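Read through the structure below, which is laid out as structure tokens, and then see the notes.
As you look at this complex, bear in mind that one protein chain is not there, while each of the others sits in place.
Right, chain A next:
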């Protein structure tokens, strides 16, 4: 008899998900990470901490978010039923707040008074600035100079929330460089500073901690689907950049062997063009930002610049748990192009009255493809990880419309 693996048993004590994850950092970070791991291990089993987190998620974030049957979209597509986990309805408009609320609580319990974060599109920066303001913590957000130019509204939102936004001018001046600089700040100021990483990447314990804080998405969705539809979905899908909303949705379903799991990566102009951000579909195992995972790098091992219409998916690595799930064959990862995501964005807007984030539009596009493959009584669950208000300027500019 074949042993069915327990996918909830990862990571191990070294932060490894099979061959992936781990702690690939400079010596100076080993002790701060060990302290964080010890604090997190203690807190995640502490009933008082769990109660505090649950209260914040309910009254501040607005959880639970609903699972919504997209009936007109389903009719339009003409395949299986498409249902959406509405993370776009959370406070600040995306799943990112689940993680920042959790990490800010950890920071407070560790006695830290200063929060730092890296951000690409600005969503994680806004979510970090939000929780820092609420807790009265100082907040510094590192953001690539190129991204600052592309995402002016989010930069202003962070400043309105009292955060300092520091432009990063090294490297490609985007998310990966912001992460490098945030890591340097942390190692220098670790005595009073907590680093809130925004995705399931980085060194252990971040991939586990960020996953745990987002796993409520899948726990709720699983229960809600059973309650509303009397069964589990046939397939679940989410967009994958760093992979935090995806692992958040997937985790509760990992041991449901009848549920197919599909991650939608940003294929940009198409994987064949080289202008994409599909680390799992087109990358190779390597080491980046403190963990072993699939990365996009050239023949010399230099990390390459990625491309996606969606800044939040524009990352050359991916969370190590996704790398593990890919190799284990438990999840599939496929590419969705910029054009396909935009088409899905418009379709969802017109059929359901929902403006999805460009990131989430990749998941919608994938859900549409999957629904077409299944009979009408099939059930496809997609994570609508964020709302699209932040993207209207990008979409307008791409379509030649001046606002």
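Quick notes
What we mean here is this: a contact is a pair of C-beta atoms (placed from the backbone, for glycine too) under 8 Å apart; a residue touches a chain by one contact, two chains touch by 3 or more; residues count from 1.
Operating definition for what follows: contacts and distances are computed from a predicted model.
Of the candidates "Paraquat-inducible protein A", "Tryptophan synthase alpha chain", "Carbon monoxide dehydrogenase" or "2-oxoacid:acceptor oxidoreductase family protein", the chain left out of this view carries the UniProt protein name "Tryptophan synthase alpha chain". Screening A:153, A:191 or A:392 against the full complex identifies A:191 as the residue touching the chain left out.
If you put the hidden chain back, the residue from A:288, A:309, A:323 or A:384 that touches it is A:288.
Only one residue in the set A:9, A:34, A:226 or A:401 touches the chain that does not appear here, and it is A:34. In the full complex, the hidden chain is touched by chain A at residues 14, 22-32, 34, 170-171, 176-177, 179-180, 183-184, 187-192, 284-290, 295, 297, 299-303.
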